[in-house]
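Please read the structure below before turning to the comments.
Note that this complex is displayed minus one protein chain, with the remaining chains in position.
First chain written, first letter: the chains are A and B, and each begins at residue 1.
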Amino acid sequence: MPTGSTVSSSAVSIDGVWKYYGDYPALRDISFNVDGGSCLALLGRNGAGKTTLLRILGGLSKAARGRVSILGKDARAGSTRQRIGILGHGIGVYEELSAFENLSLFGQLYDLADPRRTATEWLERTGLDRVRDGLVREFSRGMRQRLAIARCFLHRPSLLLLDEPFTALDDRAIQVLQDLLKSAIAEGRTIIMATHQLREALELATDVALINRGKLAYRGARTWEMLEDPGWLYRHYGEA
Amino acid sequence: MRLKIIVTLAVIAGLILAWNLHRIFIQVPDEASQGAIFRIIYFHVPAAITSFTGFYLAMFSGVGYLISKDLRLDSIAASINEVSLAFATITICTGSIWGRIIWGIWWTWDARLTSYFVCLLIYFGYFMLRRAIDDPTTRARLSAVLSIFACVDIVLVWKSIEWFRTQHPGPVLEIRGGGGMAPGMEAPLWWNFLALLMLATALVLIRTRQEGMRREIDALRRHAHAF
Partner (left out) sequence: MKFLRQTLAVAAKDLRSEIRGKEAVNASVSFALVILLLFSFAFDLEPAEIRDISGGLLWLIFAFAGTLILNRSFARELMNDCLDALLASPVSGAQLFLGKCLANYVLIVIVECISLPVFAIFYNVRLPQRLALLFVVMLLGTWGITVIGTMFSAMTVNLRLRELMLPTLIYPMLIPALIGAIELSRVLITGAPLAESLFWFRVLVAFNVIFTILALALVEIVLVG
């Protein structure tokens, strides 16, 4: 696991982050840290600000105020993005390109040593090697999702940002993703997962953060009572 | 406080304009070759200078927004550009009226007319872009960038069109290397410039305030929609 020259011990540290849409604060003074090697479930209702926060962490958007440091560096720095893997709402692969072309494109963008070999490897790992040269627009939904998962993991990121990863996946894709996440956890990589599917998320998670109307409502370790009663957190820390 | 400033500016501007109208129409004699219509220059030139001053001030305000991320600066930039666009329209209209009398045509593709028209189109685009963006933060960002492009482009447009043969009367004022106007004829022009500048400032202040309210309404609406 590459920890490199990280200054702080936290993989991700978020310090007083605000984000506005006009004068409306979508995120209000969010501060928390995520330790390296942990798996954080970022919970909250639709529109609570989970996606906004993930986008800031992934360097897709900027905080209006506050500091975000990832593996000791600024979120938008090129070297930081090199170490982040993002799986968002869209699958982020091109319809007009083949599975192999998609993966080797991203291999080139991440400046991997051998993009073509890496692409082939990941096609095998996600069970897409038989449709290697098929165009994505001919793929079934499940195949696209597996390709998206491969795109997210292909550069061996040390931090994974997943936005509603299990929503809309078919069984096989869920299986692939769960296996990859488990091995990522075993390798000590950090995972932040925004979701409102409590049960799946809490099984994997070591940590929990709950965002409510753009504010951090709860941050702590995942406990057994959460697993037994996933609604517990919302009842105690969600809005009244 | 702001209201007082607006009213004061508008009243002073009005007084100067009234006094100036008196001078322009009663005291200043007809110009030797053009006759009575030449008086339109007292509004044409100050409006033109005001509009350009505005476009550039708005760009700086936009750059200020990009640096500080303070949406008030974006509101100021948008307000200034809007008022400047109005003054640019005044310039084109007065110029066109003058052209009808002196040249016998409403419009000609002369260098300065064309350049001015291009500026108008660019700033129409600015407001079209603003209108199409819903999120105020994105709107502020993109319009600041567009403003920078516009201001750089205006210089190039002006220069490149100037290289074509020009039909527009050459510079009149001394500061632009013109021969200057007869003594007593130039002073009202500068007074008018001052008055229009004050009027523009008052308008900008009003519009900035409206923009501020609009942001507030937008934020309230988002609050309401969020839950």
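Here is the rule we go by: a residue touches a chain if its C-beta (ideal position, glycine included) is under 8 Å from a C-beta of that chain, and two chains touch if they have at least 3 such contacts.
What you see is a predicted model; the values in this text were computed from it and never measured.
Of the chains on view, those touched by the hidden chain across the whole complex are A, B. Across B:45, B:59 or B:122, the single residue that touches the chain missing here is B:122. Of the candidate positions A:35, A:101, A:129 or A:170, contact with the hidden chain is made by A:101.
Of the residues in subunit B, those that touch the hidden partner chain are 66, 118, 121-122, 124-125, 128-129, 132-133, 137-138, 141-142, 145-146, 148-150, 152-153, 156-157, 159-161, 163-164. Although one chain is not drawn, its touching partners on subunit A can still be listed: residues 58-62, 76, 78-79, 81-82, 84, 86, 88-97, 101, 105-106, 108-111, 135, 151.
FYI, only the chains that are shown with their structure count from here on.
Centre-to-centre, using mean CA coordinates, subunit A is 49 Å away from subunit B. Subunit A contributes residues 20-24, 47, 64, 213 to its touches with subunit B in the complex.
Within the complex formed with subunit A, the residues of subunit B that make contact are 69, 71, 135-137, 215-216, 218-219, 222-223, 226-227.
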